[in-house]
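What you see is the complex with one protein chain gone and the rest in place.
Up next, chain A:
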């Protein structure tokens, strides 16, 4: 499905599309891709990888296109770019061999999740006694009675290290592919533009008029942007929550679980709820959307990414609600299982869109600065 030959065909198709757009330019202010392509006459792989990651998949240029199917030119840029993006994820993945996981994502995700949960159960029962799994605990430090603190920390640290290394290598491969130098990243003005575009997802606004994008059909809406905000800011809140918990634990000597009115629980719960809302919304849009500009091949990967995000948060919220009962130990195992699975597959899941989109926005910031 994602082999070299298909990739070459897609590159050819994308380059043909970009040449047609360059002769047309009607979509010039829909998104950054179109002003950017006026700088090129021909489109090599590095350029197309950059452009496909710059694309926010808003589908504006599909619904605007006089050459969209059934026209014989058959331009379907959102679809072509979605597939090209995944080709590029595979190419940049570190270690390369694991890049293949992208193609099989749906199944791999469930297997890994299952494995992780099983491992946790086993670890839990091994380090303590088997009946610790169905006991009601209360009081500080109860989580660590199920899974020892050292195990939790060691496993998390290893996975975290792996994610960081894989991200740095992947980003570097993307950034330098079209000849850009790592040293250019010290230019703070590029970051200012890119972070602004990330924080507001302004490129999903459909141009200067700000009427939004064509997520479902030819109507402009902001819905996908808002659901994404819920997911992204929810994610940030949960990261804050985790960081705070680490600080409480290491520096203040406070043990989990924390009180309902503590910052850790408030940020965590709010983030979790936001992410669940966002995931439900994004799924709804996907189901309802006009199927033609969507790559059917990638739906498995898209859904499994949304699903695991949602499950991490749903299990987290359940744990919060039931943490004083006898289900706590099993819920804790399940929740941590999903969290670990999420981070394990992170460098080989759609999560990397963040990395390369950020990179593409930084590259685009360079273009804006020079023009």
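As a convention for this text, a contact is a pair of C-beta atoms (placed from the backbone, for glycine too) under 8 Å apart; a residue touches a chain by one contact, two chains touch by 3 or more; residues count from 1.
In the analysis below, contacts and distances are computed from a predicted model.
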item: "Putative electron transport protein YccM", "Beta-ketoacyl synthase N-terminal-like domain-containing protein", "Indolepyruvate oxidoreductase subunit IorA" or "Tricarballylate dehydrogenase" - which is the UniProt name of the missing chain; value: "Tricarballylate dehydrogenase"
item: Absent-chain contact - pick from A:67, A:127, A:233 or A:248; value: A:67
item: Selected residue (touches chain absent from view) among A:24, A:195 or A:368; value: A:24
item: Touching residues on chain A - with respect to the absent chain; value: 19-20, 22-30, 35, 38, 41-42, 60-61, 63-67, 69-73, 206-209, 211, 218-220
